[in-house]
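A protein chain is absent from this complex, but the other protein chains hold their places.
Labels for the chains are A and B, by order of writing; each one numbers its residues from 1.
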Amino acid sequence: MTADLARNVVEIDGLTLDFPTYRGRVHALSDVTLAVREGEIVGLVGESGCGKSVTSMSIIRLLPPGSTDVTSGTIQLLGRDVLGADEREMEGVRGKLVSMVFQEPMNALNPTIRIGRQITQVIHRHERVSAVEAEERAEALLTEMQVPDAQRIMRSYPFELSGGMRQRVLLAMAFSCNPAVLIADEPTTALDVTVQAQVLMLLKERAKQRGTSVLFITHDLAVVAQLCDSVYVMYAGHIVEEGPTRDVLRRPAHPYTRALLRSLPDLGSPREPLAAIAGTVPDLANLPTGCAFRPRCPAAHDACQRVPRLFAAPGDARHRAACWLLYEKAGSLESVPRVSADDAPAVGTPTGAPLLALDDIAVRFPVGFDWRGRARGHVHALNGIDLALRSGETLGVVGESGCGKTTLAQVVMRLLTPSRGRIVFDGIDLAELEPSRLREIRRRFQIVFQDPQSSLDPRMRVWRAIVEPLAILGKHSTSWLREKARALAEEVGLRSGQLDRYPHEFSGGQRQRIAIARALASGPDLLVLDEPTSALDVSVQAQILNLFLALQKRLGLAYLFISHNVAVVRHIADRVAVMYLGQIVELGTSAQVLDQPGHPYTRALLASVPKIGSNETLELPVRSMELPSNFHLPIGCFFRDRCPFAGPGCEKPQHLLKTERTADEPRMVRCHRVRALPPWLREDPER
Amino acid sequence: MSFANVIRRRLILLVFVVFGVSLVTFAMSHMIPGDPARMMAGERATNEMVAHIRQLLGLDRSLPLQYIGYVRDLLHGNFGISIRTQRPVLNDLLLFFPATIELAIAALLFAILLGIPLGIVSAIAKDRAIDQVTRTISVTGISTPAFWLGLLLIYLFYGRLGIFPGSGRIDGAPPLRITGLYTLDALVTGDWPALRSALSHLVLPALTLGFVHLGIVTRQVRSAMLEVLQEDYVRTAKAGGLSRPRIILDHALRNALIPSVTMIGLAFGDLLYGAVLTETVFAWPGMGNYVVQSISALDFPAIMGFTVMASTAYVLVNLMVDLTYMFLDPQIRGVG
Partner (left out) sequence: MTAIDKSPLAASQVDLVGISEARAGAIDWRYVWYQLRQSPLALLGLAIIAIVLVVMAGAPLIAPYDPNRLDLLHRLAPPSLEHWFGTDEVGRDLLSRVLYGARVSVTVGFAVVGISMGVGTLVGAFSGLAGGRTDTVIMRIMDVLLSFPSFVMAIALAAALGPDLINAMLAIAIVRIPFYVRLTRGQALSLRERPYVKAAVTFGARPLTIVRLHIIPNALAPIIVQSTLDIGSAILTASALSFIGLGAQQPTAEWGAMVSNGRDFLLDQWWYPTFPGFAILVTAVGFNLFGDGLRDIFDPRLRGK
């Protein structure tokens, strides 16, 4: 292989790095060794806090000076020593030899400087070129990054651009001086999947064309699968596995990698319990002795008291993992017991009249007040939503940012009053209830929010938070409430000994369990789950998803499950509604909608989702990446401008059409051409 | 929000402010202990004379009528007659106004020209010795009673060293009046002796008043810089290899100054406060000195006139600050 002969552009050797803090020394990196070869795209993958960003920032020394303490190891960039270089030398390296793209495109550009100047600044810094030349080059770069109307964008300010567009500008800036290596730190995590697919494709193509090496930092194994030639897996500051992407993802050697892969919900195998990893990531200030994964590892044994080095895995010699099992007996790996899962839930069996029915719900928000305080216009968040949800059923709502799914959750919870339409809960029209009656009925539907950090009052002890609904609804003795809190905590898998603590002493996953226990306290029939796992790492996400399935089985709850993550929705939902710009564009059973999508938007969404095991080139799912504004709604079909199948008839408003009927479940699609569209080619999910 | 919108909002606010101030000052003039008519008439006046003056001042009418009359007078620029100087209050105020402006501008210049660099240095060297020193200076500035600092400076530079004069605006004849700012007028007319004298009189009061604002400006610039320096776009600039001075001057300062403009502009209100005290200490013939003398004479028309005038000026300055702010921020500028 030519890659073997290629020289290393980035070489990190035995890097050990601490952050001195008030809690003691945080061991951010322990003996990290990593190399990026010329022209190679290398993935660095791991959950939050594993040290992947620290690694990337150390390469160009962007960590705040004085905040870190490198105790051993070296970093070399094209043979130059990074750790010993003076700051002037590093300034010459940054942007020229190595450039970097970060996660949050919204804040990564200076709001008061025009785009053009922000790019030419970097060019002028590293090369002697005239102003005109630099401008021309910047414009060419923008065009190369598929920025439409580059000339105009050059004169724009960042606030005038969308997130995806800003990320393209940042890529243009990163490529501007032809760096040898590009470090991309979760560059698409903040973007919607359809935009992510475009940016990833662009990044891959341009890097290959220019021969630029890429170090791609991500938490998403599926993105790695589609993008990277080789991959490093990090856990608690250690590299635990490395090798060619195919080998690592198909035949993971480290128990952590194996567990991580199994904890991913997959489009192919819905509603099976996920193999969650028990416990949480260790505190970096207080690492366990020996292998850092030992406390959570199902195969832990005596040897694990010592830190394992990287041992070769069977197969490709470059595939190595830091696990004693490999050293002791390579074959025994296969006998590693499967990580145990919660009891397997059955598929929901929805019956009877709808528990919740939404009838033509519309919500609009006034915006842009003039000086007399009158609205200049409206944001149309929801434009006529009809939905029904039965007892014991899970209805998934999926869509990208701005599609109105969170507004929908607020409307259902009566946190927002719709501008139009009716909400009927168990036969009762919520709009007609008096405030006191509404307060009473509220106990029957509860919500779990996305961010477990802010959904708990930081100043309230956890047991009090759990029984807050009960304390509000009636007078109870403290001992009764405490007992209740203990029972609820047990229900969601929390140890009852910790209930006197405050929320910040818990991890994200535990906090989400607390929030779920609180939502269960009043004995609801319906839970609205508003992106309940989006802020969590995948291994924790699996725990929570399993919990939801188990609770549903035990308590017969109905879920309105809102998410941007198609795989998660496919995993948990019986039926799915796909939202776009405040409308439902497709509605049906999960199998119908997500295995055989009808609407062009659903197709684009599914095509954009990166999948493990399908290594084929990404395809461009939509024509234009700019989402139309919901300030001025498009005329006719809302998806028309981005739709690859748009044609005559699309300029008229579209209605939900029944396309097929399985059992008693109709499938509805908001597209008049749905029958004329080419069949959806379903790929075989390989695992 | 557009420029026109902001101006409109500010002007509406101005109407309310002046209305509110007039109401407050009017109410106050009726809360004062003592009888203004008698005070004006003097100790030995007969009851008839007092009654006559009362009628002249309109004090015998009902309160609402008096108020309407008062507002009508205000709108005509008639702030009443000063009890102490026996001249129209507006004339007095206009006479003393330029002196206050001259002092305020000098103090603000001192505070900004020194405060911005200090704030930047302090932010860059956060928690290092130079930062601790700068923060000490800044906190001392904010915590210093201006009247006391003025006295110290007089003692030192006038009493002990005799370098600068301790009171007044100028020795000898003032320069030809064009703007009323002695230094500017002297400069324009080429009256060098007057310029010299005016400047030497200006130094200590400006230093006194400016020191307090130095603290405010430094603190604001420091915290704005610290905030901006940890923004993502500063990291982007760093990742592009831009040098540290370039990042600080071009990327950080630009964004730090936008909020600072608002804060520094708003400090004008505090400037008025400082001016009252500073002028008193240095016998600076400005509005502050005038109002303090009026207070000791219980000269209510003068106090009220000063309050109305200062409030109006304050709202107008805020309007200018907002407009500057909007001009600097491309996001607002673009939308407007």
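Heads up, the rule we're going with is that a contact is a pair of C-beta atoms (placed from the backbone, for glycine too) under 8 Å apart; a residue touches a chain by one contact, two chains touch by 3 or more.
Computed from a predicted structure; not experimentally measured.
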item	value
Option touching the unshown chain, where B:I105, B:A125, B:V203 or B:L226 are the choices	B:L226
Contact partner of the left-out chain, one of A:H319, A:R364 or A:R442	A:R442
Omitted-chain contact residue, chosen from A:F365, A:Y502, A:F645 or A:W680	A:Y502
Interface residues of chain B (partner: the chain not displayed)	1, 6, 9, 13-14, 16-17, 20-21, 24-25, 27-29, 31-33, 127, 132, 135-136, 139-140, 142-149, 151-152, 154-155, 159, 212, 216, 219-220, 223, 226-227, 230, 258-259, 262-263, 266-267, 269-270, 272-273, 276-277, 280-281, 291-292, 295-296, 298, 300, 303-304, 306-307, 310-311, 314-315, 318, 321-322, 325
Residue ranges of chain A at the interface with the undisplayed chain	22, 64, 373, 413-415, 438-440, 442-443, 445-447, 449, 451, 453-460, 465, 468-469, 472-473, 502-504, 515, 518-519, 522
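One rule holds in what follows: only the chains that are shown with their structure count from here on.
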item	value
Of chain A, residues touching chain B in the complex	60, 62, 87-88, 91-96, 99-100, 102, 104, 107-113, 121-122, 125-126, 157, 159-160, 170, 173, 370-371
Residue numbers on chain B that touch chain A, as the complex places them	5, 8-9, 12, 231-233, 235-244, 246, 250-251, 254-255, 258, 328-331, 334
